[in-house]
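Shown here: the complex without one of its protein chains, the others still in place.
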Amino acid sequence: MLRFLLIRLAQIPIVIAVVSLIVFVFLNASGDPVQLLLPVEASQEDIAQMREALGLDRPLLIRYWEFLVNAVRGDFGMSLRARRPAIDIVLEALPATLELAGAALLIATAISLPLGIMAAVRRNGFIDAAATVISVLGQSMPVFWLGIIMIMVFSVQLGWLPASGRGHWTALIMPAVALGWYMNALMARMTRASMLEVLGQPYIRTARAKGLPEHMVVLKHAFGNARIPIVTIWGLQAGAMLTGTVITETVFSWPGIGRASIYALQGRDYPVVLAAIAVFTVMFLIINLVVDLIYFLLDPRIRRS
Amino acid sequence: MKRDLQPCQFGRRASAARLASTAGAALIAAAVSVGSAQGQTVTLAQGVDPESLDPALDTLITSVGVMMNIYDSLVWRDADGNIVPGLAESWEFPEPDRMELTLRQGVTFHNGEPFNADDVVFSYQRLFDEDNPSPLLTSLRGFVDSVEKVDDYTVAVNMPGPRATVVPTLIRVPILPEETFAEIGPDAFGSAPVGTGPFEFVRWDKNQQIVLERNEDYWRGPAAIERFVVRPIPEDFSRFASLRNGEVDIIANVTAERVEEIKGDPGLKIGTVPSVRNMFVGMQTAEPPFDDVRVRRALNHAVDKQALIDVIMGGFGRQNASVCTQTLFGAAEMPLFDYDVDKARTLLSEAGYEDGFEIEMLGPVGRYTKDKELQEAIAGMLSEVGVRVTHVQPEWAEFIRLWVAEEYPMHLIGTGNQVVDCDQHLGYRIHGPRYGRYYQSDEVDALVEEQLREYDTEKRKQILADIQREVREDAPWIFLFDLVDIYGLTARIDWQPRPDEMVWAYDISVSE
Partner (left out) sequence: MSVLIRNPKALIGMAIVGLVVFAALFADLVSPYDPYRQSLRDRHVPPQFALSEDGHLLGTDHVGRDLLSRVIHGARIAVIVGIGAVGVSAVLGMAIGLVAGFYGGIVGSFLMRAADIKLAMPMILFAIAWIAFFGGGLFSVIIVIGLWGWVPYARYSRSVVLTLRESLFVEASIAMGASNRTIMMRHVAPNLIGPLVIIATLQLGEAVLLESALSFLGLGVQAPTPTWGSMVADGRNYIDTAWWTVTFPGLAITLFVLGASFLGDALRDWLDPRSE
């Protein structure tokens, strides 16, 4: 277990180094932060002076090396545009993203577990068909399309929910549902598949033969064994969710990291982009670490070995 | 799925929905308790959040608009476009290249620090710091060399020579409290600024809202509204939905389609103002095929500008064949290039392009109102005369790099103007004594230098008119139109939009 943990932790710096190198090179080769920072009438001298002051006149690889050395100490440099620590800009946006992602995960779990279980129990029945349609629809609609239609219906037509912003719990509903809707799809499918597999096992037949009530069989024996693959999906979703948050946060004006990192990217504020990448990567790996720990607790076989 | 999208549901609220919305109103009211469209609080929604509220760092017009509610400049421009005193009560020119300003006495910053000449000198001189250069300096360079203290309430502005537009240029530099700035440091100041302006800074939840409260001791007298809140809402449609929902009071950049809808809603209204921004298609006049003036004129005749205005811009726009937007000081009306496909074809064949040519056009997406539509429509029109356009539409950062590097022979772009004077447009667009790209003419250059030295307004207008005539004949761009800025407002808001794209909350009042 400890070895496993160490391997996982060792991945963090590698991922950050690889991803940041690619992004760093691409960003530096396209667009110019200095030209974006200065008004369009800037002269060549203005541009040169600003470039020098920001340290952007030095060779690319030297700047990257400096970034790496400093990043190890948690220093991602100053934002080129706001001239304050880049990591601050990202961490300020972290709570909003965690709130959104947490709510989305909660919604997705609350819907997908019962749906997946019922679909498996009543296989090929009405609920199964409905579950398939719901989950497939969730996977096949562009998130921003769904978001805009939700705003159209629930804000503009019905006036039930605010169309933008953050601060009150009602503002969280639409973005969380839009994001959760997508996650729900995969989780419901996975739940159904794992439950089907378990329900076919001999010990379920044994349990039924012993005369246990059906809900006990399903919830205790079947679900108890199916939950491990379901937990796996949580971990995998964490990475996919990022794409979702970037878009959801833009549609619903949610002040999270996704939006902050897109702004920074568009402005070529690469210290902020790199800090966001680091924070995202760490988040992803922590979530997967937690998933592994849950595994460890849930599955006696792993615990024993 | 499809039933959700029936046309009848859109654009019109059913009465059942009305009922439901009453029920939901309580929810929304609670949801937006901070920064809501209630009472004496007015909320503005715009596309992006400022990077910083330190004027030396963020020069984007939407950020400057927020800052001008917190700070004052030495000089200001009222809603009608007149230059009026700000923190300077009066000014004079003892020498053609030296300006002296008498400062207002008894003004204090929001935290109580008294305002005097040291603050002015500090606010200007910090921009010249070579180790920590400011993007704002770009706007001053060539106009202001230095600012020095004469006595506690007099400062002098030294210029490199006579500069006719120095007074409106000073509008762009807000005055900061020197001592407070030194005390709390630049980082903290940029996140929680202190000024002398009509509103005091209260809080800033990044990417969420900036809350300002009325400065009761404002030297012009307190503002009409108590609170001014600015929220960033990046998506066009979400911004509009928030307005309709009563979550915000003012939104900028309303598209023409929505105007009818807003007019049809008794709770909403629109505010329009001719903008300082002019849209045009630039051409690389140094290289074929655009080094031939006949080709440039042909393209001007080939594009039906009125159709662009009527159809894409919804009638909001004004044809203009001058380099200067007509709202600017010194702008002169120029004869338009009429839409005439035959003339365009004739001109092209005279220039040796009977069969037209292939050309790449660089253009931004999502930067200006309808920029993508305009590019597609212009390309469609040019194809009628055999000019086959390929679009190059990178994201904004790369667009700017390619545009500055003059990598493509054609580009769509718009020029704004913070000085509200023709001169700034000349600087942007003509490759002459100052910046500018893609078009160069020695004759025009000489005139550009001359008008800048001319303090006599009438004479200066004459020279500017000559420049515009010269440039119109040269047709270095496909002249398109001046934009009209459209704002969506809730009915209770009483405010006349300004041409310079800023929302100055001191001018806003609310009728309940």
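First chain written, first letter: the chains are A and B, and each begins at residue 1.
Rule of thumb we're sticking to: contacts are C-beta pairs under 8 Å (C-beta built on N, C-alpha and C of every residue); 3 or more make two chains touch, one makes a residue touch a chain.
Nothing here was measured: the structure is a model prediction, and the numbers come from that model.
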item	value
Residue in contact with the excluded chain [from B:Arg227, B:Arg258, B:Arg296 or B:Arg498]	B:Arg258
Identified contact with the non-displayed chain, of B:Val48, B:Ala377 or B:Val404	B:Ala377
Of B:Phe237, B:Phe337 or B:Trp477, the residue in touch with the unshown chain	B:Phe237
Sole contact to the chain not displayed, among B:Asn132, B:Thr154, B:Thr346 or B:Gln393	B:Gln393
Touching residues (missing chain, whole complex) on chain A	11, 14-15, 18-19, 22-23, 26-27, 29-31, 132, 136-137, 139-145, 148-149, 152, 156, 193, 196-197, 236, 239, 242-243, 246-247, 250, 261-262, 265, 273, 276-277, 280-281, 284-285, 288
Chain B residues touching the omitted chain (full complex)	1-2, 5, 7, 10-11, 236-237, 240, 255, 257-258, 261, 304, 307-308, 311-312, 365-366, 372-373, 375-377, 379-380, 391-395, 397-398
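Everything that follows uses one rule, which is that only the chains that are shown with their structure count from here on.
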item	value
Mean-CA-position distance for chain B and chain A (Å)	37
Residues on chain B engaged by chain A in the complex (per definition of touch)	1, 4-5, 9-10, 13-14, 17, 20-25, 27-28, 30-35, 45, 48-49, 51-52, 54, 57-59, 130-133, 135, 137-139, 141, 186-187, 190-191, 205-209, 231-235, 237-239, 241-242, 244-245, 247, 394-398, 400-401, 404, 415, 424, 427-428, 434-435
Contact set on chain A toward chain B in their complex	30-33, 35-43, 46, 49-50, 53, 79, 81-84, 89, 92-93, 96, 137, 148-149, 151-153, 155-171, 250-253, 255-256, 259-260, 263, 266-268
